[in-house]
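As you look at this complex, bear in mind that one protein chain is not there, while each of the others sits in place.
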Amino acid sequence: MTPDTAPRKEEPTEPNRADIDPQDEQAPVDPALFEEKPAAPPFERTVLTTPLHLVTSLESRTNRWTDWNGYTVPEVLTGLEDEYRALRGAAALMDVSPLVKYRIAGRDALAFLQRLVTRDIENLGVHRAVHVVLCESRGLVLGDGLLFRLGDDEYRLVTEETHLAWLMDSTEGFRVRIEDVSATLGTLSLQGPLSAFVLMHAGIGDIASLAPSAARWVTIAGMPVYLSRTGASGDLGYELWSDAEDAPHVWRWLVECGGPLGLRAAGFSLRELARLEAGLPRAGTDYLSAFAAIDARDALPPAAIWASPVIDLDKGVFNGRVALRRRADEPPARRIVSLAIEGLEPLRFSALSLEGRIVGTATSTGFSPALGTNIAIAVIDSEVAAAGALLAAAERRDGLSVRETLASVRVLAGPARSHPRRLAVPAPLRP
Amino acid sequence: MVTGGTKYDAIVIGAGHNGLVAAARLARTHGRVLVLEAGDRIGGAAATSEIVPDYRAPAVAHLLEGFPRRIERELKLARHGLRYAARDVPTVALDRDGAHIALPRNRREYAAFSKRLPKDAEAYRERVALLRAQADIIAPLLGELPPRRDDPNVLKRFLRRAVLRAEWQGRSALRKLMHTLPESIGDRLDAEFESQLLKGVLAFDATLGGGEGPYAPGTSFRAVWREAIRMQGQGVRQPLGGMGALADALAAAVEAQRGEIRLGARAVRILVENDAVAGVELSDGAVLYAPLVVSALNPRVTMLGLLGAARLETEAALELRYAAPAGSTAKINLALETTPVFSGLAPDLHGARLVVAPSLHELDEAATECRNGGFASEPVMEILVPSLADASLAPEGHHILSIIVHNVPFEVEGGWEAKRETFVQKVVRTVDAYAPGTADAMIAGEILTPPDIERKYGLAGGDWHQGDLRLDRLFGFRPSPAFGRYETPARGLYLCGAGSHPGGGITGLPGWLAVEAIGAAKGGE
Partner (left out) sequence: MERHDAIVIGAGLNGLVAAAYMARAGFDVLVLDRASAPGGVSAAHEIAPGFRLPRYTLGSGGLPPRIAADLGLAEHGLRFIRAEGGVSIFPDGSYHASYRDGAVHRREIARFSRRDADAFTHYRRDMLRAARGLAPLLSGPARVRAKGLFAGLRARLSFADRIASIAPDDLNDMLRLWALPMSEYLDTYFESDAVKAHLASAALIGGTLGPCSPTGASRLVGPWLSETGGAMGGAPDTLMPYGGPAALVDALTGVLDANGGRLRLEAEVTDILSKDAKVRGVVLANGEEIGADAILSGLDVKRSFLSLFRWKDLPEGLVERVGRVRMKGVAAKVNIALDAIPEFPYLPEGCPSLGGGLRLTGHIPAMERAFSDWRDRMPPRDPLIDVLIPSLVDPSLAPPGKHVLSALVQFVPETLHEGAWSDDRRDALRDLVTARLAEVSPGIETRILACEVLLPDDIENEIGLTGGDLAYGETTLDQMFMNRPFPGHGGASTPLRNFYLCSPSAHPGPLVMGGSGANAAAEVIAALGGRR
């Protein structure tokens, strides 16, 4: 090979897996079909942006950006307090396109998913969504996500982290196809008490009738949008899924219609604060996938992460069943809890101690304007979850000096905030 | 459940020797047993084939090495017709110049041996003693159920027993055994012996079936394991009437207990209801019901093919990806119209296991050739003339040569169709060099390439030795951690083939122990 004749820019050749019709029973099943070209190598690419980058950057008054799953997204657009007020008092609109989205289709899609997740999804109706947990064979959590049923044999799994290796390893014996459609979909999250009202103003009829976790196809600004009543805010909220090219138009239209009603565009920080208040642990932050946990203690069973995870041991074979059945009565050694940490100003916390011994770690922290106190999601030793004398350590910087403070901690029984409106049917149009 | 299908108490899939052992043992305790065999004869690797009328040869394996006495006795195989034509068959390393080496079995033979190899005799005695001692540490563990995985105390007792057995032999015995785990047999033999021929024959046994050369790490332990397998049995024996006689005796034992063996019945699906096995569907659509199904087929076929990956958790299914390595053994049977005479070999040794493995170097070359899809110009092999001890196999004055050729690639470069003839010629030419006149005396022959063996006898990868022996696939981790104690996630479905503990070879132990596991599971309920 001489350098002149060598191909300068090699693209790893993916065999041409010509479009296999997932409904075609005769088609050879090949799960590895991606719609996206292999990404450019690191150090040759510029900023990786979401389909909504241009419209969100127009809203940015702070020029504060952050990294979410490799995408550059706004951290704060105007101001966190301002955005928070909109979220809890009216509505907030956020770009959540960096979420990982898999399309799972084929004759055996249902059977494949039944084996993949811990809950029984046999009765999941078309245009319905449900929270699912993925475990490995030792009954430890790999991740969680929202599973939508888009059609008879077509599903969409939305997760925080990627799970492609696991999904593809699990396809043997199933006629199913997995596609990573993350980059082809723009996703907007519209949350807050007035979110239904905003959608009504945006021209969507009969929005109130859409039940929690239900979805339907609608037209917004002339664009087809898959609208679901889902979201991670602990309040009424919707998520809108559309083609990447359509998403900016949908965004603009919602901002235009919702602006007069108090809608604000918001950044990633607000999403984090909202889920923190709603007590929703985030994969990779509050808990680690069992495949990423170097220290075996960091790999947790579902019961350690969610207060009442849905595990249907009798639905048939699923990943983790044998192990979960074995430890069904065994309380986990560590668990994830929501905490309120006393203090009137935002502080960052990590170590949680009891009588001088570190018994846990605050994995997400934030200042909840609603409660007027710091809150956190933390992983702590189970036996101290009931103890009262927990202390959280924080550093308080003052110029060049630093002072360590200890604040007392209260373990919350449930999420810091969860409004009944979230599940109300019909959805309230006015606060 | 659909009614109308025939009901049995237990169904065994596969009438190889392991399947038959399981069936015969089950039939005594578990009621009506049905054995399904896809082929048109029983026996699997332990079968007799007819090369041409009146010339019968061991189809695949030709000697029994590790068949336990207790199985023979409890199944009353002697009453069912099992006789031996030869016991304690010796091993001879054939030398090109006629200076063969017979591995000594007793003091008298050892004297002759030390005359032939004065420098290596002492080292050989030490090696045999060490090998036996090391094998003795693990041998008892091979003949019993692997430890349960859900109770650490069971595993603790299991390991402690091994430690104590080792301790019995001295403080450093355990360490020495651990040292063999990653060691290569070639390095070990190079350190101990001078005679290339002796090293060749000793390494031959350690590498048989694995497709690896003598310098591959881990082959030293394989010699220990093979010795431990031999300890399960009663010395190297040749059944009267060929290996098929063993299968026939086992079949008779099954039938004596009102068991039924159905030939030409190919299982295509194992039926499961509510996590429990319900029966077996055959290729003709017939459905047979039984609450207990025991499969002697290879675990991959059983679990992924018959049961279906969908009924397994992802990792359990993935682990079956590590199938047995493609076999590297071919079988050639020749019918001769004369008595073969190996030049320089004493007449009483003509019935021995005759090993052609001139040196470690040649073994190594052969393994490299095999990995590259070719075969050595002088193949490494093991020859037996079974008709010397068992006149029933051939007409008077005529004989059978049963040849197991080592390091034969599963997929040969250029394809087996094209290379078959060349291969046979190479083997015959090699045999002819040791026993002149063989080629001329040949009146018929048959050859089984590794793919033939796989196809005809259902042996995964076409090998029946301990070739797939690997440290992470022993005891309760064989064939994979999820199915280690013959059990499967489907209640009532058990594995009993060579894919399970303690593995390949004609030992009947996987079949025997699978039934023990069934009994243990029942007792535990």
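Quick notes on this structure:
Each chain carries a letter (A and B) given by its place in the written order, and its residues are counted from 1.
Everything below uses one rule, namely that contacts are C-beta pairs under 8 Å (C-beta built on N, C-alpha and C of every residue); 3 or more make two chains touch, one makes a residue touch a chain.
The model shown is predicted, which means the values in this text are computed figures rather than measured ones.
In the complete complex, the residue from B:Arg69, B:Lys119, B:Arg160 or B:Arg455 that touches the missing chain is B:Arg160. When the missing chain is restored to the complex, the residue among A:Tyr84, A:Trp166, A:Trp251 or A:Phe268 that touches it is A:Trp166.
Of the listed positions B:Gly98, B:Pro217 or B:Gly397, the one in contact with the omitted chain in the full complex is B:Pro217. Of the listed positions B:Lys119, B:Arg321 or B:Lys522, the one in contact with the omitted chain in the full complex is B:Arg321. The omitted chain makes contact with chain A at the following residues, 1-3, 6-8, 10, 12, 32, 34, 38-44, 67, 70, 137-138, 162-166, 168, 180, 289, 291-294, 296. In the full complex, chain B touches the hidden chain at residues 149, 152-153, 155-156, 158-160, 162-164, 166-167, 171-172, 174-176, 178-184, 187, 191, 212, 215-218, 220, 318, 321-322, 364, 368, 371, 470-472, 476-477, 481.
Simple rule for what comes next: only the chains that are shown with their structure count from here on.
Inter-chain spacing, taken between the CA centroids of chain A and chain B, is 54 Å.
Against chain B, the residues of chain A that register as touching in their complex are 108, 111-112, 115-116, 136-137, 166, 169-170, 172-174, 316-322, 326. Chain B makes touch with chain A in their complex at residues 150, 275, 304, 308-318, 482, 489.
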